Each structure stands twice: as structure tokens, then as C-alpha cells.
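A protein chain is absent from this complex, but the other protein chains hold their places.
Let's turn to chain A:
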């Protein structure tokens, strides 16, 4: 029932505030508070309800029964996967405020036996600090507490929670400010504990803007740690990290059951209460690095659609929902089922659940989710499509109880919009749904965050990572299959099941779950934060933990958008060219972390401008105890104070070394994955510390640190160059004078002028040791690889054959070269790859040039297969500022056939066709199938000038110099062109077909119209027949390989291939080879049948 109230007039709790990624951008306190309070109001009406009880319908679906637990005799251990907080009532005997409402932390997790756990943690109170005015004394604490309490309560917009106490405690404490070195003497601060998390912002605002106590002025006092999420605050203070094991010792916890007070609120099998200072949080190392068998549900929905219209939840029904449930650590799902609308034939190995009505199916699926009780929800784009569609559809159909998908019985799952911005993903609008206790882990989010791909369709992704194609069925066919019979619906269900299975396989392949879990453990943030928050929360969490151990507190920073710009990491100017000799690469190991550790760069060691003189007098700080950085900033040396950031980095890198050593001796495959995920998480975390200081719109930006790091880096690169070039000279007895041909952020490329890999590696190792000895520990220059040969195109653009051992190369290493640009046609990527292969593997620059010429000649003579020319773009909107080729084409196709035309969200493949001079490109875009069927000529010049020209010149200018353009793009090979005859268009109607000789292509003379050869060529009949039949046999082989591949991909030998996956690299190939084969067959038949 909506708006249900308990007898005592207070709510039973409400969903946590959605984790707003905008927290990474500082918001004004007033705006933040207003948004918070509005969110509260909405949450109350939309989120709370009267949820259904769990059902147990299938032993296979349900978790194993929980054991009988006695808190006085048993410990309870579980791996927590989600941490949130809610407003609840104080529990007698628990610490903290005794008058409600109070914040209660909820931890959700799984035991090693596979039982789900909901643990309520009581007594932890939110707090913040302000500087203590000089006249503030201990006896003022009580006064301030009372006065501020009144102000905050009076400030509450509507006190529907009947808050009676806002400020719980005011204490005078001694702490150190993390920002800037001010000696080791602690300063006085006022710690203000409040009863609710939202009162932190309110109290801070009121202290700044109003007179709280007449005798003391707080308005100029700096606030500290008043913008830390409550969940993070709790985790830092109780040493809880993401996904770690929690132990409740016997005698210190309470169990909830049907007889307890309070009663259970969750659907978890085990629900317990504990005080925040009574549980044990285990560091996830050794025994406690183990992983509980938590459940991952992957699902996919299919919707019936109308012709030419993307499905809308208010109109188009959900017709199938396929589900796969796997336990972490196992290889195969233990639940495979599909919910279908109407009868569906059985599927071996999967359970088919048929329903006459859509409302019934949705209701059953919701109950299924509650019964399976998954810890993690995954799928492909479930955040932006599947979940919102299901919720909207169920709301439209008034399916009772559908929206209770989380683990808290009476909380609904509700859709919210949010804007997410980060460096990796750009700015992106997403939808978010709350599932208390369950972590949504959308695979598409993982890929967008972590990988740079040319396409993010599930087809392209499965091909990229698994080398497998995915069958794709067009929207219109889906509706036909649904409207057929139980067998056609079975066909659709097979397709739906694959789409539910594929995310699990990809998560397994990418080790995404393990890697994210270890990242949560290393950085101390909840698992869900890694997908919904930016990078900063991770460093902030670590910094808060380290600061706590040393007595530091962190000021709240309001971004000013400083105009000051620090100099970025520049490079040694590249000496562009193709180097046929080995090039040794010297790399600094973990350069930025090393610099911060070596030079003790930290907030706590920074000597702020204007304080040096004071420190000299008051703290007796000597000049030799301060180090000046190349950016003209000052930091105290480590003997004065070891910085927090260096200590964090040291512990991260030491932990990584331990993890790698453990990995060497571990034999269990799954544990090896966990260790590998951990060492990777530690490495990434160490490298992100620098970024935290450099983010200008951040929690604690400090350009003095980030600027100094990059300045040191620049200086070190220069020093390395000078040292190498001055030491390795013929005058010093070496083969040649060494030349540094390029330097980037953390590496230097050296041409020692030697011919063999062995010698270049020997010199590389020697040079690395030589230069390392000039730097402060732990800065270390390492020799790791030799490029042989090496194509140096420009800054951050190079390609080389990568050797770490003399006998064979490890890989081809390319940077900044257009092989993955998603808006290029495959022609570019394929040609670039082939050229690099010829240049680097075959060491044949002349061969590469000849190859390029051949491909260009093929392009101009219409010999390039159309599948290499297809450009694909997503139809994201229809109001682009400038006319877009794919938008114009989609409109054109809609006129031809609305049923199959692309619609919003679809990707539109097109090729650029020949047209009148000066026709803009957006009008030359055409559907590749239409081009194939009607022999529309391709605009080869467009591909040569707009697609190939720049990438080719970029690669070949270092080789050919200024002549590259004339050699490649204007030579003899570009003078011959072939134009195909279109079957459609203005002039096509006027053409009359005449036969020509298969030998010399001349028109057939009179009397020979039915023959295949002219009189001149007839004596060569055998030769010419062999030529034609030879071409046919090649096409036959290609036809067979392509179509059997498709038959195999759809996993059915006896059914027709209906795939319409245009992202598949062979989709257009298979269409084209059919037409080519038909044409070639006609040519062969002109020789007459082989009758004997």
C-alpha cells in the first residue's frame, strides 16, 4: 500500500539516495541540500510500498537452507557485496543516538555456504569538523551543541520524520590539516556529530551563514570532511573495504526472525543486527581473499515491435525473458530458463515457462528474481533498456508487485535519470534503478568504461573478445516469430537465451567481476561505486584511511576553476623515420608513483607559499630540509615528515609485489584469477593517485603536486637523454654515437647504432642501470624491450615489432594509428594492418609501397569487396547540427521500405557511391545491400581521398619523405579506373545490353551473337574456359566457407539462416558472393553445357 505508515508514525526506512556521480563535481551546498530534500520527498512516495513475501517454488532456484544460528554460540562470517544506509529507529542496547530516527548501515552479502545475509549496523553517527576559533574552549561545547541543534531543527523544511534531536555531540579535538606542512603540532578543531547524514550539510551551511552563538564567530571557520558520503565515512572508520569478509563474533550480534523485535525487513535468508564497533572486518589477504559463491543473474528481454518503430513500453509487449544464473567461481550457469508469452516448444538443457498473458509472465519473472535472490544483476545495456522497459511495461499493465525487485521487502525499484561524466566515458545520460542489496553490473557499462572499441554492439563485442559472431535477428522478424507457432517461438527463445548467456561468457573472458571485486578491495569503496562513480572516490577512500591513522583531516574544497595552468608532460621531439636497426626502449617503472615517493610529494609535505619564513622561525625548518621542485614548489623531505601519498603508494606497490609472488605459487585456477585481478587493481590504483591531485574539479586538487610530478618527469627524461648520448659514443669505445630518437612521458627510445638484437638488448640493460644510479630511490629506469624495426611517425604515433627476447618477437606494437577508429571503413584498418605487417614483420618497405599501390588500383577498378567499404554509425538522434550521411540514408530507406529501415538506436551501415561532381558526401550514402542488388558504382575517389589518404601519408611520410603523396596517390596505378553499370538511375533505362567476347571484351560481330567468343578468340577457347571456370571455383569456395560459417553460428544445421547482423564482417561478403557466383555461372554457361 502506498504511503503506509507504522503505528508509531515513522516510516520503516527508505532506499538509500542513489549514488549521484555528480558528487565528484563539487555542488553548492544549498543546491545540494535542496536536491537532497526533494529527493527525500520523492523517495517516500515512490519507493515505499507493501512488498510481497518470498516464495519457494523450485529447489533449483532457491538458495540452500540456512543453518540454525544462535548468536550466543556462533560466529557469523559473510562476504559483503553492498553497503548502504537508511533511516531507522535506534535499537535498545546499541550505541549512538537513542532518539529516532537514526542512520543505520546495511551490509548485504553471502556466506561461504551460499546463504544470503542482511546485516544492520547500528550506532555509527555522521560528523564533520570545523576549525576551532581561538576563544573556543571546552566549556563552549555544550552550548554550541544546543544552539546548533535548535538552528538545524528549525531549518528542516518539513519534519515528517519527527526529528527531535539533530546535533548529537560537540567535541574539541586536536588534529592536523592534511593540506600543507605546518609542523607537527596539532591544531584544535571542533568535531560536530549529528543524528542524520543530511544534517552534515545543513549544519555546515548554518555555521557559515548564521550567528550560532553570540559570543563566538564561526562564520570564517573552515569546514573539514563535510562532503564525504556517509557510506564511505562508515567504511573508512570501521576498516570495511569493498567485497571483504565481515565476521560477527559470538555474543556480539542479534538475529532477526519471526519472534524477534524488530522483525526482519529483508528477503535475505539471514538477517542480523550488530553495533558498529562490535564486528570484525577482515583485510582481504591470505585466507580472507576467498570469494563466496555469490549469484549472478544475466537476462535478456525480447519485445514485439511494430514495423519501423522501436519498441515502446506503453504499446509493445514483452514476449520473452531469458535468464542465466551462475555462481561465482563456477564455469556454467546452474539455472537456464526462458519466460515466454504463449506456448513455446521445449528446449533441451533449458527450462521453458509459458504464459497465456503478459501480466502473468511479468509477475512470475519478478517472483523468480526474488526467489533466485541474485547478488549481481547483469546483461547487456540492462540499465538503459531492459530494466526500464520492464518496469514501465509492468506499470502500464498494472502488474501488482512487479517492482519489488530488491532485497528489502517494502522498497520498490524505481527508475531515475542521472548524468555521468568521466574522462573515460565522456558525458553520458544514463538511467539508474535501485535494487537494494543487489548490484547492477551492466556489461555495456564495463566496456564503455574500460575499453576503447570501434563498436559497442553485442555483436561487435562478442566478435572482438571471443572471435565469435552472434546471430542477430531483425526487429520485424522477431514479431513474426512470436506470431507463428510454438516452434517459431522456440527459435526466438534460443536466440534470447544466447543473448542472456553471452554477457556471462564475456564477463568470464574479461575477468570483469574478479577485477572489479579486487579493485573494490584495494581502494576500499563499494563494488557498485566502481560502475556509478568516477575515479576520484577510489583515491579519496584510500587517502581518508591513511589520514585517519595519522591524525589528519581533509578540508572541504570548493572548486574555483583556477586559471592557472601547469605545463603538461612534453616529449623529446621525435626524429621521424623508418629505423631498420634495433631501437632500445628504456622505461621508468611506475614513473609518477616513483616520483611522488622519491621526492616525498604530498599534501602533508607541501610548503605553501608564504609559510616558509614562518616555518623557519617557528619550526626551525632548515633549507636543506626542504626540496624545491622543477615547478618551483617546495616540499619538506621525508626525514621531516613522510607524506601520506608516498606511504599509500608504497603499500600499494608492496601489496602488488606480494600478490605477484603469491600468483607464482598458486595452482588453483580461480584463485589465480583473484590474485591476478588483485595485482592489476593495485597497479591501476597506484597510477591513479597522480590523477587525483591533478583533477581541477575534484575533492582535493593540488596543482603543486601534479605540476611538480610532471616537471620532475620532464627533467628526468631530459637527463636520461643527455646521459645516454654523452656516455655511448665512439670516443668512449662504443660502436656508434647513441642517438635518442624519441621520448614520451615515461620512456626514451635509443638508437645505439648496432645491428643485432642481442647487442641492443645488452646496451639497453647497461644504459638502464647507468641512468638509474643517477636518480633517487625508488626511481628506476628499466630496459624492457627493443623495437626492430621501428616506424616513428610523430609524437604518440609509432609502430614497431616488439622484442623482449632475441629469438622471436612478442607482438606488433602500435600507438595512435587508425586501426580502431570506429567511423572508418574496415578498408582503412585492414590496409594499415597489412602495411605494418609488411614494414615490420617482413621488413619490406618497398613491398609495402607496392602493396598500397595495388590496393589503390584495386579500389579504383572496383575490385575491393564491398564489406571492406561499409561505414557504420549509430542513429542516435535526428536533429544533428549538420546533415549526416547515415541520417539522410535512414530517411531514404524509410521511404523505400518503412518496415526494415533503421530506427533510433540502430546502427546504419552505408557506402559512399558515385554521384555528380560537387555532390555532398551525405547525399552519396547508400545502403550496401541496395548497392549490391543494383550494381550502383562506388565513389572510389571518396575512399581514396577521405579515408585512405591521411592514414597512408602519416605512415609513409617517415619512409618516403615529401614524395609520399605523389608516389602513393598520383602514380601510374591511379590512372586506370573501372566503372560498373548501374541498374538504377537516370540513364539506366536507356541502355541496351549487348554481348561481348569473353576473351577480348569486344562487341560480338554479326552472326556470333549467341557465341561466347569472337572469331579471333575462338582458337583460345580451352584457355579462356579454364580462366572462367577457375574464377568460378574460387567463388564457390568462398560461398561455401561463408554460408557454412553462418549455419554453424546459428547452431542449427536444419533451419534457415535468418541472421541480419550487419556488424558481422561476413554479412555483406556472403550477400556479394551469391551475386558474383550467379554472374560467373552465367559466363561459364556461355561456353555451353559440358555434354559428352
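Assume a contact is a pair of C-beta atoms (placed from the backbone, for glycine too) under 8 Å apart; a residue touches a chain by one contact, two chains touch by 3 or more; residues count from 1.
The working rule: contacts and distances are computed from a predicted model.
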Protein name (UniProt record) of the chain left out of view, among "DNA replication complex GINS protein SLD5", "small monomeric GTPase", "DNA polymerase delta subunit 2" or "DNA primase large subunit" = "DNA polymerase delta subunit 2"
Remark   = Among the options A:357, A:811 or A:983, the absent chain makes contact with A:811
Key: Sole residue of A:105, A:675 or A:864 that reaches the chain not shown, by the stated touch rule   = A:864
Ask   = Among the options A:216, A:855 or A:955, which residue touches the chain absent from this view?
value = A:855
Residue among A:363, A:723 or A:1076 touching the omitted chain = A:1076
Where the missing chain touches chain A, by residue = 345-352, 463, 467-469, 487, 490, 811-812, 819, 827, 829-831, 833-834, 837, 854-855, 858, 863-865, 868, 1021-1023, 1025-1027, 1029-1045, 1047-1048, 1051-1057, 1064-1066, 1069, 1072-1074, 1076-1078, 1081, 1087-1088, 1090-1092
